[in-house]
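A single protein chain has been omitted from the complex, and every remaining protein chain is retained in its original position.
What follows is subunit A.
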Amino acid sequence: MSSKKGLHLTLKIWRQKNNKSKGQFETYKISDVSTDSSFLEMLDILNENLINDGKEPVAFDHDCREGICGMCSLYINGRAHGPDTGITTCQLHMRTFKDGETIVIEPWRSAAFPVIKDLIVDRSAFDRVMAAGGFVSVNTSGNTLDANAIPVPKEDADKAMDAAACIGCGACVASCKNGSAMLFVGAKISQFALLPQGRIEAKRRVLNMVKAMDEEGFGNCSNTGACEVECPKGISLDNIARMNREYMAAFIDKG
């Protein structure tokens, strides 16, 4: 690794003091970035330089740095989570970029995700959609059936797991021209729709979550599929189809 040389890059980064002020792009130069570094480590170096120059560092969201918490975001060169598929920004490595490249870095842009500062947006709309029905209503006392008393076919359990793998990052919303949250909501609906534990209140769940989703200002799905392409966890469009089926069934039943 010591033989690899450092990259020299130009960064165009969206700076915005807070939700009320107007933002603009600022340009920064950075050198000697190891190709083994992650994208966020590259931003750490930039920030260290900015602080040493007496300037304010760039604010960005991150926590686990291993692709699981869903906290990191960033629109990089026009793509959610940057120019690679199936990964989050913290899993993006600098070996993906070329020496001398200019990289444009922006926050998620969507009406339902207002900017808080620089590259950080407010994704609490997702939490509110979850509070509207993203759960199985079971008492937390532990006085329930023995776990093996609810057998689940392996195929269903695996499919439910695939849907449950959503990390709530919001890349689907950010990459959708309508700002739709259908992939996120569809994944949650699917997880429970596939499991016996979730079936009992399936109708209420889908109606309430879809209503909450609309109220939060997420747009509608027009089947362009950008969300699926940019989703770091490979959540498939099938989940949207399943949600639509669940919704229709519940809606007809209600009507």
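By our rule, contacts are C-beta pairs under 8 Å (C-beta built on N, C-alpha and C of every residue); 3 or more make two chains touch, one makes a residue touch a chain; residues count from 1.
The criterion applied here is as follows: contacts and distances are computed from a predicted model.
The chain that is not shown carries the UniProt protein name "Succinate dehydrogenase / fumarate reductase flavoprotein subunit", picked from "Sulfate adenylyltransferase subunit 2", "(Fe-S)-binding protein", "Carbohydrate ABC transporter permease" or "Succinate dehydrogenase / fumarate reductase flavoprotein subunit". Touch with the chain omitted from the figure is made, among A:68, A:104 or A:229, by A:68.
Summarising the interface, subunit A meets the missing chain with residues 1-2, 17-18, 33-34, 36-38, 40-41, 44-45, 47-48, 50-52, 54-57, 59, 61-71, 86-87, 91, 93, 95, 116-117, 120, 122-124, 126-127, 130-142, 144-148, 150-154, 157-158, 160-161, 164-165, 167-168, 191-192, 195, 197-198.
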